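Here the complex is missing one protein chain, while the rest keep their positions.
To keep things simple, chains are lettered A, B and C as they appear, and every chain counts its residues starting from 1.
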Amino acid sequence: MTRPERVIGNLNRALHTLLDDDPRAYVIGEDIADPYGGAFKAARGLSDRHPERVISSPISEGGIVGVAAGLALTGNHPVAEMMFSDFAALAFDQLLNFASKSVSMYGRPVPMSMVVRCPTGGNRGYGPTHSQSLQKHFIGIPSLSLYEMSPFHDNADVLTAMLSREQPSMLFEDKTLYTRTMHQSGVVDDLFRYELLDDPSRTARVFPVDCADPDWIILAPGGLTERAVAAMRTLLLEEEITCELLVPSRLYPFTVEPLLATVSRARRICVAEDSAADGTWGEMLAQQLHEHLWRRLDRPVLLLSAQPSVIPTAAHLEHTVLLQTTALRRALSEASQ
Amino acid sequence: MTRPERVIGNLNRALHTLLDDDPRAYVIGEDIADPYGGAFKAARGLSDRHPERVISSPISEGGIVGVAAGLALTGNHPVAEMMFSDFAALAFDQLLNFASKSVSMYGRPVPMSMVVRCPTGGNRGYGPTHSQSLQKHFIGIPSLSLYEMSPFHDNADVLTAMLSREQPSMLFEDKTLYTRTMHQSGVVDDLFRYELLDDPSRTARVFPVDCADPDWIILAPGGLTERAVAAMRTLLLEEEITCELLVPSRLYPFTVEPLLATVSRARRICVAEDSAADGTWGEMLAQQLHEHLWRRLDRPVLLLSAQPSVIPTAAHLEHTVLLQTTALRRALSEASQ
Amino acid sequence: MVSAAPHLIGGSTTATAITAPQPRTGAQRLSRLPAEDLDTLLMIRHFELAVLDLFSQGLVHGTTHTCLGQEYIPVALYALLDEGDYVFSNHRGHGHYLARFRDPHGLLAEIMGREGAVCHGVGGSQHIYRDRYLSTGVQGESLPVAAGVALHLRRAEPGRIAVVHIGDGTWGEGAVYEALNMAQLWGLPLLVVVENNRIAQSTPTERQMAGTIQARAAAFGIRHHHVTSHDVAAVRRELSGVIDDIRTQHQPLVVEFVTNRVGPHSKGDDSRPAEAIRHAAANDWYRRYEKQHPEQFAAADRSQRLAIAEAVREVQARPASRWEHA
Partner (left out) sequence: MVSAAPHLIGGSTTATAITAPQPRTGAQRLSRLPAEDLDTLLMIRHFELAVLDLFSQGLVHGTTHTCLGQEYIPVALYALLDEGDYVFSNHRGHGHYLARFRDPHGLLAEIMGREGAVCHGVGGSQHIYRDRYLSTGVQGESLPVAAGVALHLRRAEPGRIAVVHIGDGTWGEGAVYEALNMAQLWGLPLLVVVENNRIAQSTPTERQMAGTIQARAAAFGIRHHHVTSHDVAAVRRELSGVIDDIRTQHQPLVVEFVTNRVGPHSKGDDSRPAEAIRHAAANDWYRRYEKQHPEQFAAADRSQRLAIAEAVREVQARPASRWEHA
């Protein structure tokens, strides 16, 4: 495959592959039937090809996740789509109190392989109830894994990894990524290369072509990639500050141990994410990093996220609430003094 | 009032006072009508006295919180009860996407004074779906405040404070506290005294009678009080390790700034809580503390919480999953080396 | 062996009975309306067309849902409400807002994020709050809230009601039933207005709703009224009695409008078969009124088109909205 593939195409192909190869796979969600193929078109072509296992449902997010859990309980591999991840709030009980709990509360492991796909995040003007990054609210639920889509991680591999855990998992998909292209063959652009590490989170490491120890390590979920790389580029070219970016595929569970050799090459670490401030993924990572690298770090882990605010609709207001390239760059630059 | 008052009595009295004094107050929840008076009896006597404003509802947690939000929107002060805080998961959408968001997403502040009461936590053998401490999942929702009941904070004051914020708030009530007594007049027991600080979180400070700078500061929500004090007692008597305990009434929003003078008297800080590990309140506090006290602390903030596990029903199993006095004490002792 | 009828589960939606005949409204005569009503109808129509046009020019971002074909519902209904009644609108709410406030500038500014925006550009198309009017973007969520408001009104302002608009698809959400149960149990003056356009986004009603809306109201012992007319005057006549009843008797009511989505769900996402789209267009009150009252229509239509065009120009020239956030 040499022509660059769009992320939405990659995701759609992954769902096709899953349904083609795995007779126990199902896809369920609102408005996913053809010809509509879902609000963001991830489901395009699926129902025409697999009408029995592609289930276009009523508007019932809690019910959809419950049905997926019932399918998982009977040994199937359902992938449920929330039209917008904001509506996963309606399925919070099913995820917390049924699907995840069933894995362990019956005294022996009950396999519950299921994926809840969550189109996530802002910068598209969808407004306060259609733009949130709710990953942080799902952290630390026993037996619930969280993944995030990225331009580095082939979605077929990601879905396979998620389903093989035999526990419920959520895939957060930054909506702005859909129209971007997948990176290939280790190349991000003229300045940056990447490699996939083989830690349990399948972290992608993005590094400047010339590869000395960096000033900063930035940890970020997939949705931040473009903004982080843009900030890294400016910092490199204009301020000679070198950064490496780590983009894990699995956000939770997450342990920094396997990445310690990588991260301890820098004396400054930043975690950047799109959630509103407080109670974030970054705080969890920071605690782990502080425990492991106490006294080695020049400063506390720098946490960057969206403002503690609703996400406004108007582009100019939304822009100031969410974490943008310029703010990222400025924060890193200031913290480098 | 000289006879010690039980915490449930204090809470019940607070609800009576609220309904008596505030004509816009409502109390709504499942099975709260007399003579039953709610699963934990917090509502006893309320409906006989205020039949129009005490509303015993169907089993509809999402609906209950929605109704409370409608009452708040029309200028009332509803207090909604979740029979068990685990079921607040069913109201996650109403809290996140309606009640909290309405405060700011219409471009100007919309007052939404409402309280969602959440009987919380384990150590009572109620099992995996009736014992959780879900505080952490509600952290960092803009315009949603989190409080926790304690034996130091008069519940009438707490309710007043919550309702005066003009935004939705949740009151987490450790179920084991109900049968304990309120502390009074600055005395915890023979060894320990307490005072209420006047920081925005109305933190209670518990300190040994003899009052030099402590080895440790422990930050913990109200439900941990008894276990923390018991651990502090043993550490003091058996190992001469001195600890002070800080119990804030408001868990979120929380800033350590007003407490810096107090906490920086120790070089070691611990946050203890009942949530399952990861994504915790403690991580949020730790990050703030690390930012402020970097290089002053002897070690990273010590975070203690429940195991990353469901909470089993059988007492002997439940005991090992939740954070107990002995584990707390052992961890502090080891980290003191 | 598998005896499932697969098309009921997945499969292409084009094949199914999306073209189930609408009640024969096409033939029905539309009353000649007072100028004010016709003006409001046409204001909404041209507003919605302008919004779609702005999107297609790339001048607005995000999402929007126009009420093309459904304008007559709030215009008919709101004459039966007063300022003290609460209205909960939904994602398809421009017509509701305009019928209540006749304020295209404020709404357009909101959609475009310009000064004078009714919510400073924070809410946008789907999240509006003004006086006793509120909309939000999560389907079904408003029903329990409206029940809470009705509870307040019953006690503090008896005679007033809470009105909540939902679509047929929104009956998929459990929150709807929790609210109906409480509303009937507690005798709440709650009017649920169902705009049944026989489709939810891309999904025809028969693929997302088992049974009927009438039976769902009956499930709770709630009165249900079916409105098939698209005639503003007739709808008003039909509803004024039942709405008075809920004011005085403190009880909920479900009013179901059989209606017609003439435009796409959002923008450019109409996957209905061509025939269904033609059918919707043929039933559009707009074309029918034009045909039946050509002279009144032509003048009013021209003046509203111009007024909206002017509003677009004016609002577009405004500076960006400002928002002091806490």
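Here, contacts are C-beta pairs under 8 Å (C-beta built on N, C-alpha and C of every residue); 3 or more make two chains touch, one makes a residue touch a chain.
Computed from a prediction, not measured in an experiment: that's the story for all the values here.
Trainee: Would you indicate which residue among B:Thr17, B:Thr160, B:Ser264 or B:Ser309 is in contact with the undisplayed chain?
Mentor: Residue touching the chain left out of view: B:Ser309.
Trainee: Sort through B:Asp31, B:Glu226 or B:Glu291 and give me the one touching the missing partner chain.
Mentor: Touches the omitted chain: B:Asp31.
Trainee: Looking at B:Lys101, B:His130 or B:Arg165, which residue reaches the missing chain?
Mentor: B:His130
Trainee: Name, in rising order, the residues on chain C that touch the hidden chain in the full complex.
Mentor: Touching the missing chain: residues 1-5, 8-9, 154-155, 158, 171-178, 180-181, 184-187, 207-212, 215-216, 218-222, 250.
Trainee: Kindly note down the residues of chain A that lie in touch with the hidden chain.
Mentor: 52, 55, 57-58, 60, 62-76, 78, 93-94, 97-98, 101-102, 104-110, 143
Trainee: Where does chain B touch the missing chain, residue by residue?
Mentor: Touching the chain left out of view, chain B contributes residues 30-31, 33-36, 39, 46-48, 50-60, 62-63, 86-87, 90, 124-130, 307, 309-310, 312-317, 321.
To be clear about the criterion, only the chains that are shown with their structure count from here on.
Trainee: Please find which chain has its CA centre nearest to the centre of all protein CA atoms in view.
Mentor: Chain nearest the overall C-alpha centroid, as shown: A.
Trainee: Mind checking the centre-to-centre distance between chain B and chain C? Centres are C-alpha means, answer in whole Å.
Mentor: 43
Trainee: Could you please state the distance in Å, as a whole number, between where the Cα atoms of chain A are centred and where those of chain C are centred?
Mentor: 36
Trainee: Among the residues of chain B, pick out those that touch two or more other chains and give their numbers.
Mentor: Residues 93, 97, 101, 104-105, 143 of chain B touch two or more partner chains.
Trainee: Considering chain C alone, which of its residues make contact with at least two other chains?
Mentor: 117, 120-123, 127, 136, 138, 174, 321, 323, 325-326
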